[in-house]
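Up next, chain A:
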Amino acid sequence: MTRKWRGAVVPVTLLVLAEIYCFATNLESDSLARPSDIAVAAVQALLDGEILRSTAQTLWAAAAGLGIGFTIGLSVGVLLGLFAIFNDLMEFSIEAFRPIPSVALIPVAMLLLGFGYGMEISIVAFATTWPILILTRAAISGIEPRLIEVARALRFGLFARIWKIVLPAALPRIFVALRLAIGVALVVAVTVEISSNPLGLGYAMMSAQQSLHPDLMFALLFWTGLVGWAVNAGLLQLQRRFFGPAAAVEVLP
Partner candidate 1 sequence: MTAIVKNLQPRPPASSNLISFQGVDLELAGRPILEGIDLAIRPGEFLCVVGPSGCGKTSLLRLIAGLFLPTRGQVHYDGKLVTGPSRELAIVFQDYGKALLPWRTVAGNVSLALEAMHVPRSERANRIASLLAKVGLTHHAEKFPNQLSGGMQQRLQIARCLAQEPKVLLMDEPFGALDAITRQTLQDELLRIVADSGATAFFVTHDLEEAIYLGDRVIAMKANPGRVTETFEVDLPRPRDQLSTPELPEFLRLRRALFDFIKDAEA
Partner candidate 2 sequence: MKRLFRNPGRFIRFILSFFVGAFFIYLWQLCADLRLVSPVFLPGPDRAWAALVNGLMRGELGHQILGTVERMLYGWVLASLLGVALGAMIGISKVAREYLTPTLDWIRPMPASAIVPVAISLLGLTDAMVLAIISFGALWPMLLATVHGFAAVEPRLHEVSRALGLSRWSVVWKIALPNAMPDILAGMRIGLTVSLILTVVGEMLGSRDGLGFAILLAARSFHSADLFAGVILFGIIGYISGQLMSLAERHLLRWRQRG
């Protein structure tokens, strides 16, 4: 019982100490804020809908980009995993493209697409394609060869083979890849917003900082953390429910 609450000790102590410190020094700062002021700012921004609007923008860009990245990554990953020849032929191209840091494409997307959803979505798509592609490929080539032989023995065509045997067998690991990619999508979306794009939570944080509202800035920071945590926790729950121990392996990108 008490054990469960040990995790709360550190953050609560830190918050209380920060509050006491700010109260004692009568803090007037453009870069720091009292925890209680942050809480007030968070409630205000929640009530006037600003936080929710920014959240929706970020989530939409992340989801749309992920949708594109997932589709491309999955289909290419399945092809590469199924046919060794494709994998061999594409090796150089994949190894040449993959190391480009996604944020380095921000200026390119800016130039080609201008500011807005388009550039953010395309960068998220680029960033999420790789983990999906690589992990799908690994999931498919890791399928028990006996299963593929069963599919051959049953004389399934290519699509039946993919649909009835390959995808279901690789599904738990593909879901792990998806979970990872959702994390990447959120991070990249916020990063794009912080570094240039006037949309979403990242931009809201930047403008709170520039207009010298540290309370709102910290409120948005904690909210962003909360959104990331909630998405991750929800996905973990889904994963446990549908795949159980089969997907329990933690995959590092």
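Everything that follows uses one rule, which is that a residue touches a chain if its C-beta (ideal position, glycine included) is under 8 Å from a C-beta of that chain, and two chains touch if they have at least 3 such contacts; residues count from 1.
These made the cut because all candidates are chains of the complex that A comes from, given by their letters.
Quantities reported herein were computed from a predicted structural model and do not represent experimental measurements.
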Candidate from 1 or 2 that touches chain A, complex-wide: 2
In the complex with candidate 2, residue positions of chain A that touch it: 3, 6-11, 30-32, 88-93, 95-97, 99-108, 110-112, 183, 186-187, 190-191, 194-196, 201-202, 205-206, 208-209, 214, 217-218, 221, 224-225, 228-229, 231-232, 252-253
